[in-house]
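Before I ask anything, let me first share the structure, which is written out below as structure tokens.
All protein chains but one are shown at their positions in the complex.
Take a look at chain A:
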Amino acid sequence: MKTLTMDDNLQHESVTPKAPKRKKKTKGDFWKSVGQQKYLYFMSIPFVIWLFVFSYVPLWGWTMAFQNYKPAKSFSNQKWVGLKNFVELFQDERFYLVLRNTLAMSIMGIVVGFIVPIVFAILLNELRSMKFKRTIQTVSYLPHFVSWVVVAGIITKLLSIDGGIVNEILLSLHIIDQPIQFMAKGNWFWGIVTASDVWKETGWNAIIYLAAITGIDKEQYEAARVDGASRFRQIWNITLPGIRPTIMVLLILSIGHLTSIGFEKQMLLGNSLVTDYSEVLDLYALKYGIQINRFSYGTAIGMFNSIVSIILLFTANGLFKKFAKESIM
């Protein structure tokens, strides 16, 4: 059936190529342009539907946060409890602890995770030997494809007291005389997570900056060289301003994700001795929500997360718009 119509269409396409233009539009510019671009509009419909189904319809599930949700019952049979889940959430002291951990680790992650890849990309860009540059680039982004399960294994092995290389080096340099149990120290955990994240993601995150640098007009460098600018000057006055829009957009987006940093790293690197530092919001939602069938409570946490994200995103966007004249909206 469908193929038939397609064939028909193909046959008639050549006969009536200018048909749309002959139609009269009197409903203003917007509708005019809609009319002109209707094929484009129609082609986008599936994606609008897709967005609606997967991003907006699930918002209906937020109603669960105000219910005492039971899986087997229909919507009309659920018990409504008002803000009970939120009251419970904000009264739990554990919640503030995990919020602290989440914010601490994501802020550390943003600070380090921005500076290092940018510096790395710029340094890489300054290399003369293309062969060397490409090798370094490939080597440095490969860890991105290694799963966190494996990375966590490598990190714990590196930092282990049972022949871990870090302890061995420190011992042989006589910096310490007893091996240090890195993974058992709660206040070191944030640092370890941030450092492993940097190792894993630096090369990958640098790619986008390298791409942005390539987009800078070469004539600017040539002009600067004619004016006698040193290489450092060129970086400071041409490269950095050149990738500024990219940096801003990525920064605003990642501020929006401040509270949702995932939980794989924390779950895989953490252990019972450091839970007070390793438990993050998502892990808390998993443990105290879904794992014990408290779907409503888990939804309340998720909702809190989303609302905070939206507020942060708009605040960051507004501030940048005002002071840095850069924004994503």
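Here are some notes:
We take it that a contact is a pair of C-beta atoms (placed from the backbone, for glycine too) under 8 Å apart; a residue touches a chain by one contact, two chains touch by 3 or more; residues count from 1.
FYI, contacts and distances are computed from a predicted model.
This figure omits one chain of the complex; the name its UniProt record holds, of "Heme exporter protein D", "Extracellular solute-binding protein", "Outer membrane lipoprotein-sorting protein" or "Transmembrane prediction", is "Extracellular solute-binding protein".
Among A:172, A:187 or A:272, only A:272 touches the chain left out of the display.
Of the listed positions A:32, A:100, A:134 or A:157, the one in contact with the omitted chain in the full complex is A:157. Of the candidate positions A:64, A:183 or A:316, contact with the unshown chain belongs to A:183. Touching the omitted chain from chain A are residues 2, 5-6, 8-9, 12, 16, 19, 38-39, 42-43, 45-47, 49-50, 68, 70-72, 94, 152-153, 156-157, 160-163, 181, 183-184, 271-273, 275-276, 287-288, 291-294.
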